[in-house]
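Below is one structure; the comments refer to it alone.
All protein chains but one are shown at their positions in the complex.
Lettered A and B in written order, each chain numbered from 1.
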Amino acid sequence: MSKPIIATASLAGCFGCHMSILDIDDRILQLIELVEFNKSPIDDIKTFTKQCDIGIIEGGCCNSENVHVLKDFRKNCKILISLGECAIMGGLPAMRNGIPVKECIEEAYLDGPTVGENKERILPNDEELPIILDKVYPLHEIVKIDYYLPGCPPRADLIWKAVVALATGDELNIPYELVKFD
Amino acid sequence: MSEKVKFTIDGKEYEGAKGQLLVDAAAENGVYIPVLCHWKDVIPAGSCRICTVKVNGRFVAACTTPVEDACVVENNTPELQDIRKAIVEMLFVEGNHFCPACEKSGDCDLQALGYRYQMMVPRFPYAFERRELDATSPKIFLEKNRCIFCKRCVRMIKNDKGQSYFAFKGRGKHLEISMDKKLAATMSDELAEKAMKVCPVGAILRKEVGFSTPIGQRKYDNVPIGSDIEKLHK
Partner (left out) sequence: MKEKIISIIESYGRTSGRLMDILLSVQAEFRCVSEEAVSLIASELGVSEADVNQTKTFYHFFTTKPVGKYAVYMNNSVTSVMKGMYDVVDEFEKQAGIKFGQTTPDGLLSLNYTACIGMSDQEPAALINNVVFTELTRDKVRKIYSDMRDGKPVEAMFNEFGDGNNANQLVKTMVKNNIRRRGNVTLGEYEVGKGLTKALSMSSQEVIDEIKNSNLRGRGGAGFPTGLKWQFCSKETGDKYVMCNADEGEPGTFKDRVLLTERAHMIFEGMAVAGYAIGAKEGVLYLRHEYKYLKAFMESVLAELRNKNILGNNILGKGFNFDIRVQFGAGAYVCGEESALIESSEGKRGEPRNRPPFPVQRGYNAKPTVINNVETFCSVVKIIENGSAWYRGMGTEESAGTKLLSISGDCKMPGVYEIEWGMTIADMLQMVGAEDVQAVQVAGPSGICLPPSQFNRKIAIEDLPTGGSMIVIGANRDLIKDVVLNFMEFFEDESCGSCVTCRSFNMILRKQVKKVVDGRGIKSDLDNMLAWGEIMRKTSRCGLGQTASNPVSTTIKNFLDLYNARVKDAEYQSDFDMHKAIEESCEVVGRPANIHE
């Protein structure tokens, strides 16, 4: 293919996976030669301006906006990659799964030890806000995902090898040390 | 000296002692058959099924099957490898295994099998069934979400009267590991250490200690599980 176009996003994640993308260090100069970036926090393009080849998504879906962005990525990218534990299995945010949403919201806004003054016991319900889902979903349970890169974060070398393999069509050989779930 | 038997694994001939469990006989010959519930010289549980092999064409658990003379064993076939990978994936979806937040990470046998079989994502839908954490013992946490029902603790952690500290509770989808609160209240440090050590995952953890080995130096950071056995005959 001609220079592949990449988009990235962080949903219910911590941006650690994006940090790991940056951890490829000086290879980022080669990356710029190899691919073009579209919608991504890396170049701060906010909306898709063209059809992309590869979408890389960090984080699972914890609210309605995550689902919206994810579906938007599915529409605009030929290949979607789940990047990191949260995208693949919900990750740490999914530790709330199994706890009733009511308890989670009340802990966060009313009863938790870090809650400040909230005498009126107000819960965030402005219609502009994304809506919390009943649980945190792995990406592949909402849209079709083509590839998975595990890790918390995925090792920079793993991301590098995977992106190069996709961009060049070369075979991807992953050494043992690079596939880790932490 | 017990009677010797000859058998083959994946076409290669090996020798073992009659009556010896297949998984141990294989290991002595440098052949790794993955295990999660097996612990040498402890009564086998046969519960995790990851050691499933084919003996004379039949599927059996290598941890409960004694080696017989002239038996033909299949171990590293694509079919069995896929079954084992599927079992690992199944364990990841049926419990709640948040590796980044688990202090057993890097030393966990389940995770290590995930690495060995290069599990990128489980093929099964996540269950996200929540089980309660039991922190009542002064010595240990029992994080039931991580339990894989291997029964090592049930079989191995007992007091001098033979009473169990750990036991199953419920059955089927409601099955969980439980701890005898009265006994656990007076657990010794040695027994707590042993319980944590025999647990193949991070379900039993000692309180007040942990994360002592830096990332990069943990048991499975650089070498796959089973390497110690496979190295024997290289």
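The criterion applied here is as follows: a residue touches a chain if its C-beta (ideal position, glycine included) is under 8 Å from a C-beta of that chain, and two chains touch if they have at least 3 such contacts.
Just so you know, these numbers come straight off a predicted model, no measurement behind them.
*Asks:* Have a look at B:29, B:64, B:81 or B:227 and name the one touching the chain we're not showing.
*Replies:* In the full complex, the listed residue that touches the missing chain is B:64.
*Asks:* Kindly state which of the options B:11, B:78, B:172 or B:216 is in contact with the chain not pictured.
*Replies:* Candidates B:11, B:78, B:172 or B:216; residue touching the omitted chain: B:172.
*Asks:* Hey, which of A:14, A:143 or A:174 is the one touching the hidden chain?
*Replies:* Among A:14, A:143 or A:174, only A:143 touches the chain that is not shown.
*Asks:* Would you write out the residues of chain A that touch the absent chain, in ascending order?
*Replies:* Here the touching residues of chain A are 64, 67-68, 100-102, 105-106, 123-127, 131-135, 137, 141-144.
*Asks:* Residues on chain B that touch the omitted chain in the whole complex?
*Replies:* 44-49, 52, 59, 61, 64-66, 83, 86-87, 90-91, 93-94, 123-125, 127, 148-149, 151, 161, 163-175, 178-183
The rule is short, and it goes like this: only the chains that are shown with their structure count from here on.
*Asks:* As a quick test, compute the distance in whole Å between the mean CA positions of chain A and chain B.
*Replies:* Roughly 32 Å separates the two chain centres.
*Asks:* Which residues of chain A touch chain B in their complex?
*Replies:* Touch residues, chain A against chain B: 82, 85, 88-92, 94-95, 97-99, 135, 138, 140-141, 145, 147-150, 152, 174, 176-177, 179-182.
*Asks:* Give every residue of chain B touching chain A within the complex, in rising order.
*Replies:* Touching chain A from chain B are residues 92, 96, 98-102, 105-106, 111, 114-115, 118-122, 125-126, 128-130, 215, 221-224.
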